[in-house]
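Notes for the one structure printed next.
Of the protein chains in this complex, all but one are displayed in their positions.
Up next, chain A:
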Amino acid sequence: MSMIALAVSSLRHRKSTFVATFLSLFLGGTIVMAFAAMFDTGTADGVDSTTSEALVTMASVVGGWGLIIVAFAVVSTLTMSVRQRSSEMALLKNVGATPGQVSRLIVGETLAVAFAAALLAVAPAALTGKILLEILQETGQAGEQVGYVFGPVALSVGFAVTVLGAATAATVAARRTSRMRARDAVAAAALEQSGMSRKRKIAAWVFIALGVDLGVVTATVFNGEGVDAMQTAGQASIWFAIGLALLSPALLRMVTNVVGALLSRLGAGGWMATQNMRQRVHQMGGALMPIILFTGIATGTLYMQSIENAAAPVANTVTTAEEAQTIETLNLVVVGMIALFAAVMVINTLVSATTYRRQEFGQQRLAGSTPQQVLRMVGAEGAVLASAGVLFGSIASIATVIPYSIARTDSVLPDVTVLLYVGIVSAAALLTLASSLGAARKTISTPAVEAVAV
């Protein structure tokens, strides 16, 4: 009981961290429930079999991808928030809390946030599901007479995924923090000493291998098979992007090594940015993840669709105009949903991570840094994050684009507009810089002396 009370009271004191966790769970919950509602709708009595099949496919395939990405984002947000609070946890241990109590505190808080997020996600999810059904009806994939049902599947899957998923992620993250000795935790909060875990590296390479494998299958097995190639091609860049996102601390270290020397010469701000990125690959890597996902998935899926639109119909497969339409709608819904989610994650992560640095910015100003120098530092960090995110996101998208181009047009490079790519890259850069600079600007509006007094 006392731990729950403590959890609730500490919720109030770490606003930006909890906002980030809440937002990822809320959005994730909304997406999962909205797609699960297609299952409710499709399996209701009196729905014709074509509609039923279309809706159930949508719910399981699209909802499944969504689920993976949502789970991934929630885990990474939670890991970030637990990391941000490790010094607070160390403090609790110093005053005598056992590791078990600290774990229960973290898990308890997360459960409270997850439950609230799931509850509040019900209404927007019901609305999103309804809009989804209307789109499907307008494009003729669902019968006009089909009634919208937001029922048991939507609710149970939504709550189970949000609450149980969050609890599992929190348990894993909490175990790591609470195992640390108190003194080490204080030090680790200031400075990261641990590398990436073995498990994480293995998972990353498994996902990358899966992405490559799906790309190869697309280019070989599905060569000349028409639109069927999408089944494997679409997923290829998603898996590849998740794999690279998991490796983001290592990738960021690599990029920092390359650009650090140059950046350091661009004044004190650039130099500070380099030092920060060297010392905080994990924290900064957390912000890199959603940028990779956004770029990789948006580029992969949108180019796959534009290759498809430009490709000649394949003689030996029969794809009706209606089917083509269905596929396009599906792709756009998927990419729209995932890109939107990843975009919110980019903002979410950067705002939370930047706001968290309030004290550090204060210390820097007290040491003689002007507000402009702080902003230049944050801008330099943002520029590196955006470049790295775009670079590795683009690499991930290749797993979809080139194999699909080979499969559908027999040429390695697709003959489609580059404007789409320019748009995606600009969006990624804009999101990154605007969220980190905006948050930094707001954070340094507090007088430095106040900012350092925790």
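Here is the rule we use: contacts are C-beta pairs under 8 Å (C-beta built on N, C-alpha and C of every residue); 3 or more make two chains touch, one makes a residue touch a chain; residues count from 1.
The definition used in the following text is that contacts and distances are computed from a predicted model.
> Since a chain is absent, check the UniProt entry for it and pick the matching name: "Pyridine nucleotide-disulphide oxidoreductase", "Putative ABC transport system ATP-binding protein", "Pyrroloquinoline quinone biosynthesis protein PqqD" or "Amino acid/amide ABC transporter membrane protein 1".
"Putative ABC transport system ATP-binding protein"
> Of A:94, A:220, A:370 or A:411, which sits in contact with the chain we cannot see?
Final answer for the missing-chain contact: A:370.
> If the hidden chain were put back, which of A:99, A:267, A:423 or A:438 would touch it?
Of these options, the touching residue for the absent chain is A:267.
> From the list A:168, A:231, A:279 or A:409, which touches the chain that is not on show?
Candidates A:168, A:231, A:279 or A:409; residue touching the omitted chain: A:279.
> Can you say which of A:225, A:328 or A:360 touches the chain missing from this structure?
Among A:225, A:328 or A:360, only A:360 touches the chain that is not shown.
> Please output the residues of chain A touching the missing chain, sorted low to high.
Residues of chain A in contact with the hidden chain: 186-187, 190-191, 267-268, 271, 275-276, 278-280, 360, 362-373, 447-449, 452.
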